[in-house]
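The full complex has more chains than appear here; those shown keep their coordinates.
In order of appearance the chains are A and B, and numbering begins at 1 in each one.
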């Protein structure tokens, strides 16, 4: 069973990350703010906004930075996903 | 007696779902948040928004994920339905 997003929506899965502060202390994921890095799981076909075609510029497997609170969290097959519009993706991590 | 949605609206019926957590405990539908999965019952003819045609991309019988709180709940023939715009459908479950 898979999720097929409509229009310019993207399904992502948040990435828990470890982080080393400047002083060298590792903060485990649970002690930090909501993570903002996510992996793209599924990509919609694109859409038209204000008469201009919106092409999808992210692809499955991309690591992306998303706006905090962007999109809608859904539980599906026991996993948590976020479905958001491509315009809520801030940057791709390369 | 049937509901015939206007424009780009869709009539759906929420789907109660069982869910197994990672630890294997089954949460019955009544103990969870508002479900977000729904079955499409009727589909409007489409419409025009900002001068562009909105084609309907869902069909009767599709299982869909919808935004929490999207649309309007209506009681009809003793059943509860939600009437929402297609743009409030996040993804199709295939």
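The working rule: a residue touches a chain if its C-beta (ideal position, glycine included) is under 8 Å from a C-beta of that chain, and two chains touch if they have at least 3 such contacts.
Everything numeric in this text was worked out from a predicted model, so none of it was measured.
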item: Copy count of the single sequence across the entire complex, 2 present; value: 7
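Note that in this section only the chains that are shown with their structure count from here on.
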item: Centre-of-Cα separation between subunit B and subunit A, whole angstrom; value: 23
item: Parts of subunit A lying in touch with subunit B, wherever the complex brings them together; value: 1-7, 9, 11, 42, 48, 50-51, 72, 74-76, 78, 83
item: Interface residues, subunit B side, partner subunit A - complex; value: 19-22, 36, 50-52, 57-58, 65, 67-68, 86-87, 89-94
